[in-house]
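Structure record follows, encoded as structure tokens.
The complex is shown incomplete by one protein chain, all other protein chains being positioned as in the whole.
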Amino acid sequence: MTAGGFLLEAAARSGWFGLMTRSVGPQIRGGEAAALLRFSNRRVDVPAESYNILFVVDWLNFDRFSAEIHLTPDTMVIADPDSGEVPEVVVKSGARMFDMPVKQVLGAIEGGRPNMLATGVVGGIIGLPIDTIYELIQDNLGSKGEKAVNSSKATVEAGYRFAETLTDAPALAEPKKSDKRRWIITGNEAAGLGAVRGGVRFAAAYPITPGTEILEWLAPNLRKLGGALVQAEDELASINMVIGGSYGGVPAITATSGPGLALMTESIGLAVAAEVPCVIVDVMRGGPSTGIPTKSEQSDLNIAVYGLHGDAPHIVTAPNSVSDCLFTTQWSVYLAEAMQTPAIVLSDQFIGQAKIVIDPPADIAFVGKRLLAQNIEGEYRRYAVTESGVSPMAVPGVAGGQHTADGLEHNPRGTPSTRAEDHMTQMNKRLRKITGFDYGSHWAEIDGEGELAVLTWGSCTAAALEAVEAAREAGIAVKLISLRLISPCLPDAMAKALEGVKKVLVVEQTHSGQFANYLRAQYELPSEVRSYHIPGPLTIRPSEILSQIQDWS
Amino acid sequence: MTAGGFLLEAAARSGWFGLMTRSVGPQIRGGEAAALLRFSNRRVDVPAESYNILFVVDWLNFDRFSAEIHLTPDTMVIADPDSGEVPEVVVKSGARMFDMPVKQVLGAIEGGRPNMLATGVVGGIIGLPIDTIYELIQDNLGSKGEKAVNSSKATVEAGYRFAETLTDAPALAEPKKSDKRRWIITGNEAAGLGAVRGGVRFAAAYPITPGTEILEWLAPNLRKLGGALVQAEDELASINMVIGGSYGGVPAITATSGPGLALMTESIGLAVAAEVPCVIVDVMRGGPSTGIPTKSEQSDLNIAVYGLHGDAPHIVTAPNSVSDCLFTTQWSVYLAEAMQTPAIVLSDQFIGQAKIVIDPPADIAFVGKRLLAQNIEGEYRRYAVTESGVSPMAVPGVAGGQHTADGLEHNPRGTPSTRAEDHMTQMNKRLRKITGFDYGSHWAEIDGEGELAVLTWGSCTAAALEAVEAAREAGIAVKLISLRLISPCLPDAMAKALEGVKKVLVVEQTHSGQFANYLRAQYELPSEVRSYHIPGPLTIRPSEILSQIQDWS
Amino acid sequence: MTAHTAPAFKASDYKSDIKPVWCPGCGDYHVLLSVTRALAELGRRPEDVACISGIGCSSRIPAYVNCYGFHGVHGRSLPIGTGLKVARPDLTVLVAGGDGDGFSIGGNHFQHACRRNIDITYIVMDNRVYGMTKGQPSPTTEPDWDSALSPGGTGLSPFHPLVIALASGANFVARTFSGDPNRTTEVLVEAIKHPGFSFVQILSPCVTFRPDERGWKDVVHTAAVEETDDPARAARRIMTDDGFNIGILYRGNRAPYKLTGREATSDTDQLGEMFAI
Partner (left out) sequence: MTAHTAPAFKASDYKSDIKPVWCPGCGDYHVLLSVTRALAELGRRPEDVACISGIGCSSRIPAYVNCYGFHGVHGRSLPIGTGLKVARPDLTVLVAGGDGDGFSIGGNHFQHACRRNIDITYIVMDNRVYGMTKGQPSPTTEPDWDSALSPGGTGLSPFHPLVIALASGANFVARTFSGDPNRTTEVLVEAIKHPGFSFVQILSPCVTFRPDERGWKDVVHTAAVEETDDPARAARRIMTDDGFNIGILYRGNRAPYKLTGREATSDTDQLGEMFAI
């Protein structure tokens, strides 16, 4: 376990909430790396604006992280004076420097490792009970033998001792304990759990950063549930395996990132036309092309909504926080199954890979339930025209339901047809399924009231919420609307949400303002709209949004 | 050659213009088929609203065509009374029926074939000189021997004789001869010719209806120009071969249709990021998925504009008529080369496969000219930041220009980078290239003035033009704006084009109004906008648009 | 023919009422006949059989068979069949299509499906041409076959589907001729019964774009040697054959992909608990 992991878990066990992200250099292994942690006594979903403590093992290539690690004159920087020159950006920040002979301390302890020292120093400064850390060491290293445990403990202790020597150290607010055991989870793990809660029992996989962990979580856990995951040769195969599994009646999922999604679009269109439910989680990263695989961006919105050839109505959703990956993925399985259509879930690198402490999530009611054709008598019409647009689906094994699912345009029986009438009928039916569906209140999270509304989605939501709360504290009434259902659009629900709103600030992490353009195309917005869009790799900070709000108030 | 081909060419040789489309049933070969022809003494780009003459070989499955072949009480229907019952739709139309003992006549001539009889009957009715047809028979069948020629001539003659017996036959207006030999060409052939005129010397191919003919035209003709076409194993390969050829400095193209385009999007994104020019012609067909491969639709607009993952600015163009396939493809090669970015050309099945008589097109000046790095001294920076955004490109063979083209985000030298600054700089550069370019007047065809404007694109243009002309004749002033440059959008040019316009009627062949949505997202339109969008397979007729105009005036 | 008790089904029970779009004389009509006969012979209920295809003339076959069918996109039939079989091991899954669909755009899935060795049967109606798109060379086309897209021929050495199948790990490899429905039916029955991935190449003439293939009936001949379970021997034989040897060429005993033993040992609540600190 890394120092960050130890600290997060120790804090969680002691009643604090927290969030951890990691940042690494270009080296595949063995290069520079940073763990960024934020602790609080209420749930935190956004990285810190600036850091109170910086523990430095060495300064090598620190510049790579300086844009992510904001230092202030309040920051305590603890570093070995022999670990290289202090970077200019650190000096300029005015941060308080504390020397610690890191190498010397470690050298004095047999098996002493920097991660344990960092754990000890930081744990000591912020006041984590040392016993909790010892407990964790026992749990994690117990199997490696007493020696390993003892040297780790000794290193942690050395850290604590050093921490005691520091003055004006920042302290955490009182922890908020809970009767229920809290969870530590990443967004990718949460998505996996959401999938199986929604009923998924089949997955197909082709690894890609940063979506791989969803697949790696599903592989052993689907097995435990009696399901299966197949590793595919590529994404063309994985999406079609998912379609095949789902055609067999088993709710199915895959996860990928932008390049993989691009390879899947032809077959997602097949799922639209042949009306086979399936879920594709796109954990977005910096684009275009291979882009910046290890960093976050929201720039796959366009391809998710508009990336299929032909008119191909389908569902696009987006989790609005690390923990919401659970709810939104589960809900998306439910939606896909209910409407017999593909659902694309737009997660991203930040919420996918960030690790967070949360209260255990309630089990929600959304379990995929497909309208099945059973006890079939007479001619079976797979694409029968119904009021909702959803037609009862016969799955293999059901007598009398034999039919051919087809991506060619077809008549209600499924027989290929080039007739204008059949085309129009089936197009209307496929569209009606998703525009006429009752999405309830889950389509968006709406918070507060005000003439100014921040309209956002996905991983920008948490930063927007902090910004909105700060604005309110500063006396500015701001409404927050964060869309969980990206497509289809719900004009009535939005109109209601926008009642009384005169100005809209659209916030998103793209270069071209994809979300703002999409909203403009599909919704009636108030006449005053501003678009704040910044591409990755840096996550948008609450203070940036706040200053946009202040500027406009 | 088919009867339609004979008639079109005979008419062209005699000084008429004309347009031919074909429609076939689901059978791969040997099923029902119809040739639809329209003649005029001015250029025609749209199929006829209704037909004056219907020559029927047999009535089998005529219903499949009835939506396309509009009959009126003026229509002359010539059919064998023994060829089956006259379909109800024909009876209802009130068309004038003329009996012809087709089988009997053909039986009496050795080697007599229906296509020749049809040629004779129709040629006779509309007054094509029989000698021109004889000439054509000689040219086309001469190699098959005298017997074949004579029996064809005899069959045609029998047709002419029958035609003489008819009363109240429709006649063509006087032909308009020209000194220059006119051309007969399909849109797909024109696209091929436009490509090589633009400088293309390399192509990669994977066949797909209705794009195949572009590739089949290029295969022998690129050879004649010293270039080459490679048949690829799939579209993933073909687009990457094109990128490879172009990286080598040779302008390159491929053609496909919706499903193939979907497979290419990941690598088109690579061409955006690595800044490799290339042209992809998408001859659109009915979607989604396999859809209706033999019929036209404009529903790949979304994927062409928005279908790449990440923010990936590129060019999207669309020919506005059969013959404009030449200009627009040539221009697109020029644009791609000038901006070192991919250009997607949105043709469609109608303009791709329709055969048309035109005056020989002028040779236009647009020949791809790439900004090359030559005589390189010092460190070469492939992605150097320039004012226009275009960086001089070193192609293999140029000493000192060694670099690695990369789809990973990079710094100006091309070295992979995850820095926010590099990302922003390169994103801005790639966008600037295409938004700052001077597209001249070619971005749109603009015709007339009026408070009402019809805003359309691609193959709807010709129908819209006829509708607008008819409206003017009826005293309604209507402006026509047809976009040739779909993306990027040109806000200033559009604002100018829309000066004085109060109402906009958007016309397109999609189910969801993709073009209207796109315009709404990207342009400032007058407050009154109506969207007329009808999916395929039937082409939108001038009268439909006219009645929309009339309704709104 | 394999010994069997009186079948409960007739071939006609597996024939749907949809009229094929195929040209008169197309070899695929006989493939359809053989498939329906084989299913009748095996006696599986129509609802327990699924036939998956891609795009092409041959890929139209699912609609003409009375069973569950999926007419997918070009080249992706094997992944659909794979997903279906893994999710529903109880079904009999046939995957069918053409040489373009299977060896050109679908060539990667072909290799990997052989490796994966899932218990499905893959039938390729090989006519050495793209029929549906009107006559372009496919991977199995002779190097000198002239066409609009490759004037004068591709000049490329043809793809050897049987060698690739064997080298990649298919567990049953056979070649038949559509014009011999009796033998084809027999081979299909064996292929479907054999565990693991069974590959059957059916030479099926395209009378429209390859009229010369009408002559195949005169050149096909029964493989001179007995079938084998030794991949190296089978490979040697196939690498040197003339492409018209008919019969079961390899019947292996490679371990098929494990589809059984999928009892749930946990529920989703228990899985959630793993995140509790």
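Order of writing sets the labels: A, B and C. Residues in every chain begin at 1.
Note that in this section a residue touches a chain if its C-beta (ideal position, glycine included) is under 8 Å from a C-beta of that chain, and two chains touch if they have at least 3 such contacts.
The structure displayed is predicted, hence computed values, not measured ones.
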**Q.** Absent-chain contact - pick from C:20, C:69, C:131 or C:169
**A.** C:169
Q) Among C:172, C:199, C:257 or C:275, which residue is in contact with the omitted chain in the full complex? A) C:257
Q | Contact residue for the chain not shown (choose from B:12, B:109 or B:122) | A | B:12
Q) In the complete assembly, which of B:20, B:301 or B:408 touches the absent chain? A) B:408
Q: Consider the whole complex, including the chain that is not shown, and state which of B:3, B:185, B:279 or B:301 touches that chain.
A: B:185
Q) Any idea which of B:227, B:389 or B:450 touches the chain not displayed? A) B:227
Q: Write the list of chain C residues that the hidden chain touches.
A: 104-108, 111-112, 115-117, 139, 155-160, 163-164, 167-169, 231-232, 235-236, 239-240, 254-255, 257-258
Q | Touch list for chain A against the chain that is not drawn | A | 26-31, 205-209, 212, 215-216, 219-220, 223, 229, 231, 233-235, 259, 289-290
Q. So which bits of chain B touch the chain we can't see?
A. 9, 12-13, 181-185, 189, 193, 196-197, 201-202, 204, 221, 223-228, 230, 232-234, 236-250, 252, 266-267, 269-270, 274, 357, 360-361, 363, 394-408, 414-416
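Just so it is clear, only the chains that are shown with their structure count from here on.
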Q: Between chain B and chain C, tell me the centre distance in angstrom, where each centre is the average of that chain's C-alpha atoms.
A: 37
(Q) Centroid of chain A to centroid of chain C, CA atoms only: how many Å? (A) 41
Q | chain B, residues touching no fewer than two other chains | A | 26, 259, 289-290
Q: Indicate the residues of chain C shared as contacts by at least two other chains.
A: 71, 73, 75
